[in-house]
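Written out below as structure tokens is the structure these notes cover.
Left out: one protein chain. Kept in place: all the others.
For chain A:
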Amino acid sequence: MNAIIQCQQLAKRFGSKTVLQQLSFELQQGDVAALIGPNGAGKTTLFSILCGYLRPDSGNASIFGHKAGSSALFGKVAALPQDAQFDPAFSIGEQLDFYGRLQGLSSKAAREESKRVLALVDLTEQLQHKAGALSHGMRKRAAIAQAFIGTPRLVLLDEPTAGLDPVNALHIRQLISRLSGEVSFMISSHNIFELEQLCNKVLYLENGQLKQHSSSDTTTQQLQYLTLQLEQDNSEAISAALRQLPGLIDLHCAQRRELVLSYNPQHNADFDLAVLQCLAANGWRYRNLTKGQTLEQKLFNPA
């Protein structure tokens, strides 16, 4: 496996506040990694170190074998930094052209590239408009577009869909999903459902420390999960019935009308079918039955 990001014992302090403490992790080629954590956990600081905006107080951060921020990474690593704005004096197109030129494209190729990346975020018609004339969401999408200029191999996105309307947030998620595989992503977001859809690896930061570093699939041959969302609020009766099913290890109510069942598939390979039959036999209606736990359950409410 090729590690694209290697962080070893990263530490960063701002004054007396320790923001990152001895952080070590690796990401592999093709990974789409989620960076999750409460406010002030150190996510943006980690992003800034990986982009070369900040220097760690100690430890190493390397990307594709080069020190983070090194000139060898220009064009290979792209990012959507938090709160970075375009220059209001120039049109979006002019600035994207300029970024393309800095990445080594000719004037003509840079113009074509600007059109291509703006089309990715559905902003083709805004090419001639200045950043100040665009809405917050459009500016955000234009900032995402700049991250796809050229052929980046790693894209770091800090809150990519924050402030976007649902349709455009969906477009961005679809874009990331379409490009993942050929491009590796690291995404910081508070939208856990979005990260669940996009990411195969999770880095959970809390107080500057890595609390969890796992792939999203935590099931084993002896332990699997089902998440059941019910239509009616009679989970106690349903729980009692489901507890009788062979193979069940544990059952708990994650939230109102939502049950999480853990089971041993070696004892009951058709456990999901048994659950559906149990519901049907009792006339209980359900909204959703999902294999596995949600990312939220894994992180904050482990069974």
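Just a few scattered comments:
The working rule: a residue touches a chain if its C-beta (ideal position, glycine included) is under 8 Å from a C-beta of that chain, and two chains touch if they have at least 3 such contacts; residues count from 1.
Here is the rule we go by: contacts and distances are computed from a predicted model.
Between the names "Isoquinoline 1-oxidoreductase, beta subunit", "ABC-2 family transporter protein", "Phenylacetate-CoA oxygenase subunit PaaJ" or "Cytochrome c oxidase subunit 1", the one given in UniProt for the chain missing from this structure view is "ABC-2 family transporter protein". Only one of A:83, A:125 or A:182 touches the absent chain when the whole complex is considered: A:83. Considering A:51, A:176, A:279 or A:299, the position touching the chain not shown turns out to be A:51 (whole complex). Within the complete assembly, residues 48, 51-55, 69, 71, 74-75, 77-79, 81-87, 89-90, 94, 98-99, 101-103, 143, 146 of chain A touch the chain that is not shown.
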